[in-house]
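This is the structure I want to talk about, given as structure tokens.
Removed from the display is one protein chain of the complex; every other protein chain stays in position.
For reference, chains read A, B and C in written order, and residue numbers begin at 1 within each chain.
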Amino acid sequence: MARKSYRQAINEALRQEMRRDSKVIVIGEDVAGGQGASGETGGVGGVFGVTGGLYKEFGPERVIDTPISESAIIGAASGAALTGMRPVAEIMFVDFVGVCFDQIYNQAAKFRYMFGGKAKTPMVIRTMIGAGFRAGAQHSQTLHPLFTMIPGLKVVMPSNAYDAKGLLINAIRDDDPVIFMESKVLYDTEMEVPDEAYRIAFGEANIAREGKDLTFVAFGPMVPRALAVAEVLAKDGVSVEVIDPRTTSPLDEDAILDSVGKTGRLVVIDESPPRCSLAADVAAMVASKGFRSLKAPIGQVTCPHTPVPFAPNLEDEFLPNPRRIEEAARAALSWR
Amino acid sequence: MARKSYRQAINEALRQEMRRDSKVIVIGEDVAGGQGASGETGGVGGVFGVTGGLYKEFGPERVIDTPISESAIIGAASGAALTGMRPVAEIMFVDFVGVCFDQIYNQAAKFRYMFGGKAKTPMVIRTMIGAGFRAGAQHSQTLHPLFTMIPGLKVVMPSNAYDAKGLLINAIRDDDPVIFMESKVLYDTEMEVPDEAYRIAFGEANIAREGKDLTFVAFGPMVPRALAVAEVLAKDGVSVEVIDPRTTSPLDEDAILDSVGKTGRLVVIDESPPRCSLAADVAAMVASKGFRSLKAPIGQVTCPHTPVPFAPNLEDEFLPNPRRIEEAARAALSWR
Amino acid sequence: MQLSRDDLKRAYRGMSTIRAFEERVDKEFALGNIPGFAHVYLGQEASGIGVCFDLSDEDQIGSTHRGHGHCIAKGCDVKGMMLEIMGKAGGLCGGKGGSMHIADMSKGMLGANAIVGGSPPIAVGAALTQKLLKTGKVAVAFSGDGASNQGTTFEALNMAVVLGVPAIFAFENNGYGEHTAASYAVGAPSIAERAKSFGMPAEVVDGSDFFAVHDAMGRALERGRAGEGPYALEIVCSRFLGHFVGDPQAYRLPEELAQARANDPLARFRTKVTEASLLDDADLNAIDAEVLAQIEEAVALAIAAPRPDLSTLEQDVYVRY
Partner (left out) sequence: MQLSRDDLKRAYRGMSTIRAFEERVDKEFALGNIPGFAHVYLGQEASGIGVCFDLSDEDQIGSTHRGHGHCIAKGCDVKGMMLEIMGKAGGLCGGKGGSMHIADMSKGMLGANAIVGGSPPIAVGAALTQKLLKTGKVAVAFSGDGASNQGTTFEALNMAVVLGVPAIFAFENNGYGEHTAASYAVGAPSIAERAKSFGMPAEVVDGSDFFAVHDAMGRALERGRAGEGPYALEIVCSRFLGHFVGDPQAYRLPEELAQARANDPLARFRTKVTEASLLDDADLNAIDAEVLAQIEEAVALAIAAPRPDLSTLEQDVYVRY
């Protein structure tokens, strides 16, 4: 056990799984880096270094650089998965899914059902999500609702290094297509992460903080924000329970309903525009299944219905920020 | 005024707008038909005949057949729109958006915001939606949540011929990108439709039926289903109000909240898998903004979390069908 | 390549099976026994059979919306297919797929695909498996002339070259993508030349001639099996009927349709093998008769079969959820 960053935890998960199972391959743009160049090959390991070192250990047959052709990347992964491999494909920024979305939602995610249960497609799509990096409207989205709505796909949003490792190992060993959404603002966050391989099952929320007055549900990079606001509220004597579902599909409805059953008040914190968001999804679920428990309207702290703006002050305001989270919490608490 | 089908109403809207404004062009696969062939050119007018006759009247410069290249179709439309035209692009089945999704959500829908309000992109994407045609998993989706979540895009779902004409004319004259979702199971439904051009504004729901005990909100092809069930319930003395928002983005929240304010009970009927659906979106909105009015949990009648199955009996069960709508209505009514 | 009498019979049986199957699909569709759409392969039989003739169950193919012929050529059970197309229990996909989604992993048939351009990237993936596992097997991507213009197809061509995988791109140019001629929609002078410019060998083949297709595929397979990379075939053929069953085809002149029929791949095969005295009419007629009986049986079975149980609606979305 040692302190490891979220980035290192992901790298370690990949490495350990590749060592364990020769069918596991990594494929994407610059996952090695330097192919065909005059200098070093394999020294890049993804634009954020997450696949660093894998090429040196596993070589070009298992750490496969590709042209900038995301549809062909996803198709290559799903075709390989259908025929016996366990590919981990990378779509660098989740924003790029628009050029390969068909291969995800109409192909990989539907094979099993369309083919009457006779195919399996064990593949993982790793991708980077989120705003706060000043990367503008086409490199800062999260888009988890887009994936959560897809039958046949599983959606993972780790909020810390420990979860990232365990969830990624679980994803690689899972027999269904999984999208694994890495938060670029969390890459450098560190914590204790076991050295050995371990799995975290999908659909099992983490109660990131226990509380009794109010429930926060937050996803991925919003979890640390929720925790920070919970800490602030604790100083005022308010006890907030923070639920990190870890996977949005499957979603651990029970954990959320149990918590709301206890607190009666819910605020969902979700980094996406409001319409058809995870915030709406959770709120609707609780409004249906937890109706009797609710003592106040469900708060939804989301981004506005706008693209991600570039200017730092606009982007900070765009994100569900501590001020807005706290306001929503106080509104929920004050409701009688 | 004469009885016209939903298909004819759309055709008439296109024709009238093309006559009115020479900048309006139609572009897509087989919107004319027969290009390069030995026989008749322009006799197809789209696989369902919706653009029939336009080629004969407006010729190849304004009714433009394309290769099967949806990204290039949407890009051609948005590039033309940015530079002064008013294109109406066709994506034959909405299921195909996966091959051109980037051009919709990252490009056309974002231009105006990313460019600081200095561009406008007056384009319409016409597309066919919905199950019930036994067309299988890749030709039967609705996918309106996918579009509703996109800031910068407007989303139109006409449920009858009258609305189809007025909404399409409004879409063509609108200065923003609009996706216009035509229900293939409604093409042959007829009603009185005025001969002259008229506009139906976006964001203004139609109260398709007035009632006081329960509110149904339904979209596109689900509206006739909701009305049919309302009729059945009326026989039992239950008065159901049926709201057809007509556009999902913008959404007429007031109409929905007013109705729920009156009835206290809501069932949303939505042809999509449940996660991050419009049903969830509306339910969450009402659970937030109409909390005090609610006398029962909000019912959501959606498809299951599965792809669209092919076999007719499975497909009929997959769709929000009268039995399931009625069950949800009765559950909402019986709640005390 | 010299084919034995048994091989020739097998080739003819394959084409005859497709012919009989598709003619029956056309008929059953008109009778209302087939839900949804159907795109039949009539006129293109020599292509599917020629391409798949030397493939094993471990060689993979990715197919299109017009996939029945590919399925048959790759060895899928016609009963299972007919059940599937009619949306019945026991269909190859349990009735959940339908005409445009027939698949059979056990036969190396990775699925018909209702998205034009959907298959080529997937076939590249299957070819990647072949390369990585050093199987000496290949993966074939069937695409139409229309699909040759889809971005995903182009990406697959380039990816296959870059990764050096044994993918074979079989472009079936039947002159039309729906109701639009390839001469209009393919801006390039030739699909084969365009594929070649991506960096792989490519050739144009007479797709109504089983022997020409089979020979060309032999060259593609040789390269693929040797691990030398991808190959493209532009297989020029004719669609006897409309795009989908029921298409009135006013965009095609009667002469063109007549010409297509005059170039019937089954008739050409028959002429060739009987003139060369390799098989006689009786041999071929016997095959036709057997095949017809087989299809008759499949149809009877499928019509009588029950719909899938409603309990299957929510099954098999995931392996486990």
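The rule we apply is simple: a contact is a pair of C-beta atoms (placed from the backbone, for glycine too) under 8 Å apart; a residue touches a chain by one contact, two chains touch by 3 or more.
All values derive from a computational prediction rather than experimental measurement.
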item	value
Omitted chain - touching chains that are shown	A, B, C
Of C:188, C:258, C:289 or C:310, the residue in touch with the unshown chain	C:188
Candidates A:69, A:142 or A:277 - the one touching the absent chain	A:69
Among B:119, B:257 or B:331, the residue in touch with the chain that has been omitted	B:119
Which residue of C:67, C:118 or C:151 touches the chain not shown here	C:151
In chain C, positions touching the absent partner	149-155, 157-162, 184-189, 193-194, 196-200
Contact footprint on chain A, counting only the chain that is left out	29-30, 33-41, 43-44, 47, 65-69, 71-72, 95-96, 98-99, 133-139, 304-307, 309-314, 317-318
Where the unshown chain meets chain B, residue by residue	25, 61-62, 64, 66-67, 69, 71-85, 87, 102-103, 106-107, 111-120, 151-152, 154, 174-176, 203, 250
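The definition used in the following text is that only the chains that are shown with their structure count from here on.
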item	value
Per Cα centroids, the chain farthest from chain C	A
Rounded Å distance, chain A centre to chain C centre (Cα mean)	39
Chain centre separation (chain A, chain B; CA means) in Å	31
Contacts with two or more other chains, residues of chain B listed in rising order	71, 95-96, 98-99, 136-138, 304-307, 309
Residues within chain C bordering two or more other chains	93, 95-97, 101, 113, 115, 118, 151-152, 317
